[in-house]
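As you look at this complex, bear in mind that one protein chain is not there, while each of the others sits in place.
After this line comes chain A, so read on.
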Amino acid sequence: MSIELKLSRPSRVYRPGESVEGKIITTLTTSVSYHKILVTVNGTVNLQVRGGVAGVIESLYSVVKPLCIIKKSTEVASSAGKLAPGRTEIPFSFSLSAQENGNHGAFYETFHGGNISIQYLITADIMRGYLHKSLSATLEFIVESDKASLAGPPVSPELVRFYITQDTQKHQLLPNCLQYKQVMEVDLFEDRMTVAAIYGLFFFANTKSLFRKRGSGGFRITGKISTECSLMDPVSGELVVEVSAVPIRSIDIQLLRIESILAGERIIADTSVIQTTQIADGDVCKSLTLPIYVILPRLLVCPTVLAGPFLIEFQISIVISFQSELSKLYPKSDLRTPRPWSAMLTLPLRVFRT
């Protein structure tokens, strides 16, 4: 005895305003009489504050009350009846129109995040009176908003220029990454080696190499990247390593999501990595344009939402890792943590649907 739901579109993607069509398929060994058959659509925003992100007290109320987007039921068969053994298909349909939605909020796009998930479910129930357990099946369908309902048409998708140098980094870098400055100092005291001793043994050890690479220290990585991106398009851009005194180990593009939830008086924001994409492996050639091409993963990314009770935003982060013995000690370290052997730049990314 099984019951199964099938939608008209194999991709299960529907837009607001469209009608969702499908059928309930029952495969029965014996005939089953039913009381009524009910199809329920349920769209919710589930909000959850994980422990650790927020304080202790907030974590007690870890589940914020879910927001309802849509909830409605239709009776496919209003009067009682009987289902024949074998395969039976019962068609149903309902519309996702905003008018019917009434007092509820807008149709947000389906999104599966860490703390926030926006989900649309269809449940079919075959009620069989009080003596029998009702047969039911649930299926998720995906809502993609049409562009008309968007906050606004995209501004011309311009690429933003960026520069990453030792000066743009707020955390401590490897000494070699800062060579540029040191070389300047060496220049000053070049003929007075006694003074150089002030800088300590470490400095001395490096003097030789510094003299050789004078003027070429530090690093400078430039490029451009789109900060507004359609869901169907990849995040694109380009990147050039202009100078790098320390050989580069890897350049990665990280796609981050920021989920903010209004819990009580506070907004609790949590940033997590969706996807990491390496665009350079090893010490790439200097002044060569590397393309940035990141396909946005489905379901994990939705158009940026700035609703009252919750926010879903995205960021793109460019992480440069330098070759260093130190890094081998932390093989599992998160790229987001600032480390002396890495430099990074994070830019907001507005995602929209076209």
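Just so it is clear, a contact is a pair of C-beta atoms (placed from the backbone, for glycine too) under 8 Å apart; a residue touches a chain by one contact, two chains touch by 3 or more; residues count from 1.
Heads up, the rule we're going with is that contacts and distances are computed from a predicted model.
The chain not displayed here is annotated in its UniProt record as "VPS35 endosomal protein sorting factor-like isoform X1", chosen from "VPS35 endosomal protein sorting factor-like isoform X1", "Protein ECERIFERUM 7", "Meckel syndrome type 1 protein" or "3' exoribonuclease family, domain 1-domain-containing protein".
Only one of the listed residues, A:Ile24, A:Leu38, A:Leu135 or A:Ile279, touches the absent chain: A:Ile279.
When the omitted chain is restored, the residue from A:Val32, A:Val294, A:Val319 or A:Ala343 that touches it is A:Val294. By the touch definition given at the top, chain A reaches the unshown chain through residues 10-11, 234, 248, 251-252, 275-285, 288-291, 293-295, 297-298, 328-329, 331-332.
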